[in-house]
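Could you have a look at this structure, given as structure tokens, before my questions?
With one protein chain held back, the other chains of the complex are shown just where they sit.
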Amino acid sequence: MNGLLLDVREVSKTFTRGGLLSRETIVAVNKVSFQLAVGRPEILAIIGESGSGKTTLARMILNTETPTSGRLLLDGTDLAAISGSGSRRAFMHKVQPIFQNPFESFNPLKRVERYLLMTRRRFSGTAEESTAAAAVDAALHKVGLSLKEVSDRYPHELSGGQLQRVAIARALLAEPKLIVADEPVSMIDASLRMSIVNLFKTLRDDLGISIIYVTHDLATAYYISDRIMIMQKGSVVESGDARTVLKAPRHPYTQQLREAVLLPEVSDPAANVTHGINGPISPAAPERTT
Amino acid sequence: MHADAEQPQRDQDAQPLLSVRDLQAYYQTSHAGVRRGIRAVDGVSFAVRRGEIYGLAGESSSGKTTLIKSIAGAIRPPLEIVGGSMEFAFLPGYGGLHRAPPAELERIRWRHLSYIMQGSMNVLNPVRRVRSSFVDFAYPHIGGSRRRFEQQVIAHLARVKLDPSVLAAFPHELSGGMRQRAALALATICRPGFIIADEPTTALDVVVQKEVLGMLRGIQRETGSSVLFVTHDMGVHAHITDRLAIMYAGRLVEEAATTEIFGNPLHPYTRHLISSLPRIGDDAPRQGLGGAPPNLADPPSGCRFHPRCPLAREICRREIPVMGESAPGHRVACFAVNQGERA
Partner (left out) sequence: MAVFLRDLLRYRAEFRIGVALVAAVLLLSVLASFSPYPPDSVYVVPPDLPPSLTYWFGTTSRGQDVFWQLSFAIRNTLLFGGTVALVSRLVALAVGLISGYKGGWLDRVLMSVNDTFIVIPLLPILVLFYFVMRDRISWLMLALIMACFGWAYDARLIRSVVMSLRQREFTQTSLFSGMSTRQILTEEHLPYVMPILFSTTMNNMVWSIGLEVTLAVLGFTDINTPTIGGMIYWANQHTAMVAGIWWWIAFPTITVIMAFIGLFLLAVSVNAHIDPRSRLWSVGGAS
């Protein structure tokens, strides 16, 4: 229908939390709308306050959380209408997730290659073991790993960066049209981070995959994304072309974010020490010798 | 008020809080009868002084967490300490927590030493409310009336910008960043003398992150404690650490005052790391490091960086560069640097 890959229409989500006596209602996502077009793959960055509903929004797009109100359409199909294993698999064939915490992405009691092989088998149609292993190896190579390095390993035997790359490789195996990545690079080193965001660019340009990139890292968001959405307390407070928004933020919260970015440089050693202290400085603080 | 009574002011510089000497920590796995050692930490030496924040950065899977785990005594098979020692000022004579008797460990945990592990959100008990975790872990060490304890917890949560209502929530009802802050609050509420933190702020937005770092800095200054801080976020290092060490493939490659590392990086890996950082407003393409990451089960000979190093030369393949002081307080392990040549 009218060329939209993803159409998010006024979705809201409320939660209730707390014990019997002190129940409170939390509006995690408040009337958010946006669209992704078919045939024009793009990287959409979602940035915002911790607890502002980014993960909840991502989960609704992944159809693992149902909105309290509003509609989500993928390729013209209403997500609320998906039921039965057939249509659910068709949905997962189009949308795949990458999660925040690589240590939580895989069952600690199982070997990681299990998920790679499973994904390949379930979504490729062919069931041949040898080609499955080759395909898994190829996907791992795209993220700078190989099957040899991860085979027979449990999640705790891989580092955070390795696990996150395995998670990306797994998502690629389903050959999706949209990847929803919730803080995919927050636990890996700066250099690898660049390899992965460059990989996202390649996925967009060469494979035509759109990516929703939830992050706290404004610099990489600036570096790779086409569009950006800034969220605060469940609402989108500013959105638009990534470079424009980040270079000249309009909304006060965006400006605040922009100012709080810690630059990777030390201009004045004295400023380094006094930054951001909100408690009283005790006179007993030891002398510093640097 | 919590200042360590047993911390004589004068030998602050003389005796570091923690000194690690030539530490080797391997994951010893045996596979179908073949023993395989992953040399995740291989000959690391450094010292953390009293009252300083010591930063540690480096490549993913270079062994930072392994190093931290060894120091914190969280050593479980297949991880083994193969060589070297870790001496704490508050636990002299044992050469590491893993060699200390359980009674001694009980004494120092929480009060003297607190360890925030990577992915620390998982510390919170998933089937109980956040309040129970605080009561279980921190109450025995703080004591007093439950009322006062609760107030103390609420005040402490406020320092990491968390609302008291999180106490009544289950961990899965909190966002990732909220869980991470709850875990951080839990680890710091007893105001330990030495905080070991492995990526404690990765899930926070920059505004909250700044507050939380301020809190950590505040506690550190009030109690004169030391912090060993691991993160990939070089902005955080620039902002909070006093000295910074860079790790690559199980070894330290460079260590200096944080200002020095950013202002005058010497090791080729450090240089690459610093130059790969993207900035807002800068559209130049950045590249990740080329070549394959080292395999720690069979690391490259000589300098472990040589297959990917632009300055590599003959000697790098054969010999292991040792940490040499290129300037006072600036140590580098690189033949090119130590022989006075720079790129």
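Letters A and B mark the chains as written, and numbering starts fresh at 1 in each.
Here, a residue touches a chain if its C-beta (ideal position, glycine included) is under 8 Å from a C-beta of that chain, and two chains touch if they have at least 3 such contacts.
The model shown is predicted, which means the values in this text are computed figures rather than measured ones.
Trainee: Decide which residue listed in B:I38, B:L79, B:A197 or B:V332 touches the omitted chain of the complex.
Mentor: B:L79
Trainee: Please pick, from A:K13, A:K54 or A:R170, the residue that touches the omitted chain in the full complex.
Mentor: Per the contact definition at the top, the residue touching the missing chain is A:R170.
Trainee: So one chain is hidden, and I want to know which residue out of A:N107, A:T202 or A:T244 touches that hidden chain in the complete assembly.
Mentor: Touching the chain that is not displayed is residue A:N107.
Trainee: Mind pulling the chain A residues that touch the left-out chain?
Mentor: Its contact residues with the unshown chain are 62, 64, 85, 89, 92, 96-97, 99-101, 104-110, 115, 118-119, 121-123, 154, 156, 167, 170-171, 174.
Trainee: In the whole complex, what residues of chain B lie against the chain that is missing from view?
Mentor: 69, 73-77, 79, 109, 115, 117, 122-123, 125-127, 136-137, 170, 172
Here is the rule we go by: only the chains that are shown with their structure count from here on.
Trainee: Averaging only over C-alpha atoms, locate the centres of chain A and chain B and give their separation in whole Å.
Mentor: For chain A versus chain B, the centre distance works out to 25 Å.
Trainee: Give every residue of chain B touching chain A within the complex, in rising order.
Mentor: Residues 3, 9, 12-13, 27, 29, 31, 49-52, 57-62, 65, 118-119, 121-122, 129, 159, 165, 168-169, 173-178, 181, 199, 202-211, 213-215, 217-219, 221-224, 232-240, 242-243, 257-259, 262-263, 272-274, 276-281, 283, 286-289, 292-293, 295.
Trainee: Would you tell me which residues of chain A are touching chain B in their complex?
Mentor: 15, 17-19, 22, 24, 47-52, 55, 100-104, 144, 149, 152, 157-162, 183, 186-196, 198, 216, 218-220, 222-223, 243, 246-247, 256-258, 260-266, 269, 272, 275-282, 284-290
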